[in-house]
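Note that this complex is displayed minus one protein chain, with the remaining chains in position.
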Amino acid sequence: MKPNCSVDIGGISLKNPVMTASGTFGYGQEFADYLDLNSLGGIITKGLSLKPRAGNPTPRIVETCGGMLNAIGLQNVGVDEFIARKVPFYRTIDTTVIANFFGTTIEEYAELARRLDAIPEVAGLEVNISCPNVKQGGIVFGTDPAAAFAVVEAVREMTIKPVIVKLSPNVTDIVAMARACVEAGADALSVINTITGMAIDLKSRRPVLANITGGLSGPAIKPIALRMVWQVAQAVEVPVIGIGGIMTATDALEFLLAGATAVQVGTASFLDPGAAGRIVREIEQYLVSEGIGDVTELIGALKV
Amino acid sequence: MKPNCSVDIGGISLKNPVMTASGTFGYGQEFADYLDLNSLGGIITKGLSLKPRAGNPTPRIVETCGGMLNAIGLQNVGVDEFIARKVPFYRTIDTTVIANFFGTTIEEYAELARRLDAIPEVAGLEVNISCPNVKQGGIVFGTDPAAAFAVVEAVREMTIKPVIVKLSPNVTDIVAMARACVEAGADALSVINTITGMAIDLKSRRPVLANITGGLSGPAIKPIALRMVWQVAQAVEVPVIGIGGIMTATDALEFLLAGATAVQVGTASFLDPGAAGRIVREIEQYLVSEGIGDVTELIGALKV
Amino acid sequence: MQFNSLVISNVELSPGYWRMRMTAPPPITGSKPGQFLMIKVNGGSDPLLRRPFGIFDTGAMVTEFTDCGSQSYLEILYKVVGKGTAMLAALHNGDRLDILGPLGRGFTPGDPAGEKILVGGGIGLAPLYFLARELVTGSRVRLFAGGRSREDILCITEFERLGVESYVATDDGTLGDRGFVTQVLERHLATAHNATLFACGPMPMLKATAEVARRHNVPCQVSLEAYMACGMGACLGCVVKGKDHGDNHPDYRCVCKDGPVFDHCELLWEKGEGGHS
Partner (left out) sequence: MQFNSLVISNVELSPGYWRMRMTAPPPITGSKPGQFLMIKVNGGSDPLLRRPFGIFDTGAMVTEFTDCGSQSYLEILYKVVGKGTAMLAALHNGDRLDILGPLGRGFTPGDPAGEKILVGGGIGLAPLYFLARELVTGSRVRLFAGGRSREDILCITEFERLGVESYVATDDGTLGDRGFVTQVLERHLATAHNATLFACGPMPMLKATAEVARRHNVPCQVSLEAYMACGMGACLGCVVKGKDHGDNHPDYRCVCKDGPVFDHCELLWEKGEGGHS
């Protein structure tokens, strides 16, 4: 008998717990040659803003030991072009699409939520709060519980779609951030975004990235992500989506044990564009070979 | 002409900027067969407590991608046995020895500082504040600026030796922590200690470490460490000691460019017990081949 | 496409420069000159990312790995500059590689009537050889090859065997003229007519070539390099500024997807030090 792989994220039923992470899978279409998009649990779009954004100057990426730093600077086509040019493609596939977005003021977040709420092809919203609040002197929304609460509350009011908040790991207390977002109405939490890091080129005596710092992703951060998922999953009632360095089905299953209801595959798609599809298949094989009838049996099944 | 390699850390003159990190080099003696201890800029002892400590149950370590997690639990012989059995060895070598220590109350920190202040072989004190404060419900000294201030102030009163405070990276704002420690009288800052992480064994569905979580070290964390050193070095006047994933002279020199006055080599000594000595030699070679007369020219020389 | 490949041969041509031939599925022979590959140089996570390499040649041959009929293959020409390329150089016949490609947009040959001028610097000759092989079937092809020293000028014999006339300049004068290849090029263009330029090499050389093309008003395609993570337009790590770029009206192009070959008019050529525009 085929095991059940579907999971529920704040009212969105996913075919399976494997999604692709924002900013690492384009808008999905780019990867159609390398995997069956319909086999995925979900696709999270590149982060969207109200207006198109140029992003940062180059170099924008650099490899590190077991990971990479990126300072793309949230380059994106903007929500209008997204709706006009990317959304139609989603009618041709049968996969849950979740729109990731960000703003620099609470008003921008709210307006984006309002716009995206109207798009039937978008099943849910993922709010990226790892952005500086321009109105409050650049303090990052994602590192201050009160600011995060305000953003999530504003988004919540604008949409009836499930709201997923993506947490920044650059904090002392990830649980406090998680609680603030849930209190403000988040239906689920994505844990984690990238960790701020830096690389230096000895020869030129300059930072490698034009932006000086960037976000660390890839297998190097997996232990930190796993710890944060475990902490958050114990503290909140809403589903947690585990993200950070997932390369294999084993990695994904570890996140489920730690308490994640689903996972997102990020950097792995750069190394192997079919990674997310492969992980879906390997999870199914694992369930069959272990005689597990329902993937949800594994969620939070860690014995401590 | 031989370039000058010596640097000054809060009044301690080091032969060169390369020290060995606490907990990764035993008490130094263990490595005497693999390198010339006298060639090092300094040795930081294993973390000392007032009473001997058993540490955590096993397994205590696990490898991760580009790093390792450890949950040794600060096992150590205690300050009395340190003074009786380890200090005499330091009379036989000509290297700066700095004692790393920790407590679970402010009083313990103060008492340890008082005891170590009396040991002439100890050139300075490195205060590990990444420990839970048992009196205040387990909040970690190193993640709360006020608690860190209180610890450092208490230590400062007990010693005339240079006080180096070792910062925890598990914080939202490393600069706020750094400033609090400097205001409380720190002569230098060590940046960073390990980052809290977790590993899970899918087969047994258990955390790999008996302690559930552990501290991540090794090249995987270098980008994060480099970023924090850069942030702290810009914000404070006291010397910063860069730590985190240093494996080669190039890594060490990148930390100097970011603003570190010296560095500590940690996990690298496990892979290559002679690592710190090799890095000292390679830095000298680098200075010669680049025609740099004084290593201090590199400190903070990053062009941004 | 993504495919597993076996190394057929891996030879050092000149100190630090290697030529590797490896198996590939038949569609590889349909690659366009200027397209590239993303190669995973080893199975583990060190290094983590794939490495981009231009296609130097493709073909079909009988190998020990195939029982009957011929095996299609591809070749790359590469310079050992760091960890990944050092690992490539350590591979032997029969070793396995994981390859993504052909990726990106290649060169557009254009009107066969005109003279085709290839401008290559150092390892930049790699994709130009594949291009030359296609161009010589219909056009007159000349090569202007530049490099630091004689060891940096590769495969000139191979180009000449195709019937390509070649001019060489080196910084130290150890081969051909001393100086920049663009100086020789400029002299030639003064007399050439209906020429098209195809350039690949270090950024300063490409800038100089684009400048020459602008002055002489000849079409010019340049093949760029950039740090790449995905090679397929997903990470936005590899962008360069397009001609309309400005702070308020961003015009970034992906080197991996919109390039690596661009018409020089499509790009914003900034003043100042080389580097990625």
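Here the chain labels run A, B and C in written order, and each chain numbers its own residues starting at 1.
Heads up, the rule we're going with is that a residue touches a chain if its C-beta (ideal position, glycine included) is under 8 Å from a C-beta of that chain, and two chains touch if they have at least 3 such contacts.
Small disclaimer: the values here were computed from a predicted structure and weren't measured.
Undergrad: Would you list the chains present here that the left-out chain is in contact with?
TA: Result: the unshown chain touches A, B, C.
Undergrad: Would you indicate which residue among B:Glu63, B:Glu107 or B:Asp294 is in contact with the undisplayed chain?
TA: Residue touching the chain left out of view: B:Glu63.
Undergrad: Quick one: which of B:Thr24, B:Thr143, B:Ser190 or B:Gln231 touches the chain that's been left out?
TA: Selected residue, touching the omitted chain: B:Thr24.
Undergrad: Applying the definition given at the start, please give the residues of chain B touching the unseen chain.
TA: 23-26, 30-31, 33-34, 52-55, 58-63, 65-68, 70, 72, 75, 218-219, 247, 267, 269-274
Undergrad: Could you pull out which residues of chain C are in touch with the chain that's been left out?
TA: Given the touch definition above, chain C has residues 44-47, 83 touching the missing chain.
Undergrad: Name, in rising order, the residues on chain A that touch the hidden chain in the full complex.
TA: Where chain A meets the chain not shown: residues 65-66.
Convention: only the chains that are shown with their structure count from here on.
Undergrad: Which chain wins if you rank chains by how close their C-alpha centre is to the centre of all protein C-alpha atoms?
TA: Central by C-alpha mean position: chain A.
Undergrad: What is the distance in Å between the mean C-alpha positions of chain A and chain C?
TA: 36
Undergrad: Distance from the CA centroid of chain A to that of chain B, rounded to the nearest Å?
TA: 34
Undergrad: What residues in chain B touch two or more of the other chains?
TA: Each of 65-66 in chain B touches at least two other chains.
Undergrad: Provide the list of chain C residues touching at least two other chains, using ranges where the numbers run on.
TA: 45-46, in rising order.
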